[in-house]
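Just one protein chain is left out here, and the rest sit where they should.
Labels for the chains are A and B, by order of writing; each one numbers its residues from 1.
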Amino acid sequence: MKERILEVRGLNVDYGAGPGSVRAVRDVDLTLHRGEVLGLAGESGSGKSTLAYGMTRLLPPPGVVASGEVLYHLQDGTTVDLLRIRDAELRRLRWSEIAIVFQGAINSLNPVQRISTQLVDVIKAHSPKTSPRARQDRARELLELVGIAADRLHSYPHQLSGGMRQRVMIAMALALDPRVVVMDEPTTALDVVVQRQILRTLVDLRERLGFSVVFITHDLSLLVEFSDRIAIMYAGQVVEEAASADLYRSPLHPYSDGLLRSFPALKGEKRELTGIPGSPPDLRSMPAGCAFHPRCPRALDVCGDRVPLLGQSRDGRSVACWLHPVAVG
Amino acid sequence: MSYLLKRFGFYLLTAWAAVTINFFVPRMIPGDPVQALITKQRGQMTSESVRSLYVLFGLDKDESLASQYFSYLGQLLRGDLGLSFTFFPTPVAEVIGDGLPWTVGLVGITTVIGFLLGTAAGAVVGWRRGTWADSLIPVTTFVSSIPYFWLGLVAIALLTGPGSFFPASGAYAIGLVPNWDWQFIGSTVQHALLPAFTILVSSVSGWILSMRNMMVTVSSDDYVTVAHAKGLPERRVMLAYAARNALLPNVSGFALALGFIVGGTLLVEIVFSYPGLGLQLFQAVGAKDYPLLQGIFLIITLSVLLANLLADVAYLALDPRTRREG
Partner (left out) sequence: MRTNPKALTGLVALGFFALMAVVGPWLAPFDPSERSSALLQPPSAEHWFGTTHLGQDIFSQVLAGTRSVVLVGAIAGVVATVLSVLVGVTAGYLSGSAGEGLSALSNVFLVIPALPLIVIITSSLPETSNLTIALVIGLTSWAWNARVLRAQTLSLRRRDYVEAARANGESAWRIILFEIMPNLTAVIASGFVGTVLFAVVSEITLAFIGVSDAGGWNWGTVLYWAQSQQALAQGAWWWFVPAGLAIALLGTALSLVNFGIDEYVNPRLRNRFSMPGVRMRVGFTPVLPQDPKLAQKLETS
C-alpha cells in the first residue's frame, strides 16, 4: 500500500453551534495517499466543499467543526492533527504543505493588488529569508509553469481573462511546492475547452512535481478521466469509495450510478443519460434511514428504517447501501 | 483620466446649481432689505455698492429675470459677493477671507484626521468581530448621535475654567497679533485643541461604524479566505486584503458625506467662538446679513466640491479598476 499523507477520521462539520445547528458533514473517513488524485463527487449541497474547507479549517462562519480528526503526516515522519494544532502552527503548514485552488477564481484574487504582489507575499510569508529578486524570479517561473507569459506578472486581476485567473490561482497554489493540493471545482466557471486545457496542465504538473490532489467537482465524468480514486458524497456522507476505473465500470451505490448517468462520458461505452429524479434532502430535516432512499429506484424496506454505514468488502470496494452485503449498520 | 474629467464636469454642474439656488433664494426675503440698510447708513453708501446689492437680491425690477441672472453671474465671476451688513462697509469676500483660513485649519484638518482615525479603529473592531471589540458599538452609536455642538458645550463645562490649560473661546490669546512667530503659533494650537478634540470625538464614531460594517462584509469575501489559506500573517490578511478593500467604499462614503459633516463641524466654531465661517454664519443669521449668508454658503459649497475632487483622486489611486490603462 502507498504511503498515507492525509487522513480524515470521523469528521463532523456543522453550520451553527448549539440548538438550531445543521450537520453538513457526517462522520466522514477519508484517506489521501502520496501522489494520488482523490476525487470527491456529489451534487451541490452534498457537503463535498464543506468537507474540504472543514478539514483545512477554512470554512467561513457559521461553520463549526463539531468533532473528528484530520491527521497530516509530515515529511519527517511526525503526524499532526490539523484540528488541534495552534493557529501559528496551522498558518505555517498552510500553503507550504496543503494549498487550495478555490471555486471561482474571479473572487479568489484580491482585486486591488497586482498578481506579482499576491504571488510574492506567500513566498515572503513562508520563507522570509529569500531575496526580493529571488521571489520575483520564482513568481515569473510559476506563471510560465501554468502557461502565462511572464509579462502578465504586473497585471491586476481585472485585466486577465477568467481562464488566466484560474491559471494564476494554480500557479499560486504551487508556489511553495506543497505536498497536497485541494481543488474545489477549479474549472466550473470556464468553458469546456479552457477547462480541459487547465486540467491537462494540472495532470502534467502533478506528474512532474509529485503532489497529491483532492479534486472536488459535481462532474463525475471529469473525475473518471482525471483521478485515481473517487469518493461519492450524498447529504454529508461518503456513500461509496472506489478506484475510478472500478467505479466507472460497476458503480455499487444507486446514487453513484445515477451520477454517472448525469454527464456524458468522453470515452468508453455510452450510457443512457437519465440523471437522478428529485433533489437532495434538506439537511434540517433528513429522512429516516438511508438519506437517499426517497430518490432511490431500488430502495428496499430496510432503507427507510436503518442507516447503512460505509463498509469494506474483500475486493477493496467501500459502499454504504443495503443492496450490498458489505454494508453494516 | 476620463474618470476625473467626468467628475470635474459634475462638480462644475453642482457649482452652477449652488450659484443658481443662491440667485433665487433671496427673492423670498420679505420687504426691501437694501432700502432698510440705506436708511440705517444714512446715505453713506456709494451708488455702486447699492447697485451691487440690488443685483444680489434681484430687486432690480426694471430688468428681466434673465438679464438679472447674467449680471449676477458676472458679478460673482469678478469675485464681488456684495457688502456685508454686519461689518459694513466691508465686502463679503473680505469678511470670508478672514474666516476661511481658520475653518480650513480647524474643520478641514480634523475632519481628515477623524476619518483616518475612525477608519483605522473601525478596521480593527470589524476584524475582531465576536470579541470584546463588539461592546464598543453601542458606545459609538450613542456618541455619534450627539450633535457636535453639544459635545463642545460639555467639553467647555468640564475642561475649561480658571487655571485650565484649555481656553474656552477664541483662536488665539487676546492681545496677540497674527504673525508667524512661535508665541502666536503656540497660542493658536492651544486654542484649537479643544474644538478639534470635540470634532474628532463625534466624527470618529461614525467612521468606526461604517468601516466596521465594511470590514465584516469584506471579511467573508473569497480573497480574504484565500489569504488565510495562504498562511499569511494575520496582520497582512487584515491590512492588505480585508482593510485595503473595505477602505474603498469608505472613501467614496467620505466624499458623499462631506456635505453633511461640514454642517455639524461648523457649529463647533460657534460654541468655542472660533473666528471661522461657522461663527460668521451664526452672526449673519442673527443680524439677517443676507449677503454674508449667501457668500458663506457659496464658499462652503465650493470647498466641499474641492474636497470631493481630492477624494476622487484618492479613490483613483486606491482602486486600480477605475484606472483605464490603454
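The criterion applied here is as follows: contacts are C-beta pairs under 8 Å (C-beta built on N, C-alpha and C of every residue); 3 or more make two chains touch, one makes a residue touch a chain.
Bear in mind the structure is a predicted one, so any value in this text is a computation, not a measurement.
Within the complete assembly, B:13 is the residue of B:13, B:36 or B:65 that touches the hidden chain. Of A:58, A:106 or A:323, it is A:58 that touches the chain left out of the display. Contact with the chain not shown here comes from a single listed residue; of B:84, B:203 or B:294, that residue is B:294.
Between the chain not shown and the residues B:4, B:36, B:146 or B:313, the one that touches is B:146.
Against the chain not shown here, chain A presents residues 15-21, 53-54, 57-67, 83-84, 87, 90. Counting over the whole complex, chain B has residues 10-11, 13-14, 17-18, 21-22, 25-26, 28-30, 129-131, 141-142, 144-147, 149-150, 153-154, 156-157, 168, 213, 216-217, 219-220, 224-225, 227-229, 237, 256, 258-260, 262-264, 266-267, 270-271, 281-282, 285-286, 288, 290, 293-294, 296-297, 300-301, 304-305, 308 touching the chain that is not drawn.
Everything below uses one rule, namely that only the chains that are shown with their structure count from here on.
Spacing of chain A relative to chain B, judged by their CA centroids, is 54 angstrom. Contact residues of chain A toward chain B in the complex are 56, 58, 60-61, 90-96, 99-100, 102, 104, 107-113, 121-122, 125-126, 156, 158-159, 172. Residues of chain B that touch chain A in their complex: 220-223, 225-234, 236, 240-241, 244-245, 248, 318-321, 325.
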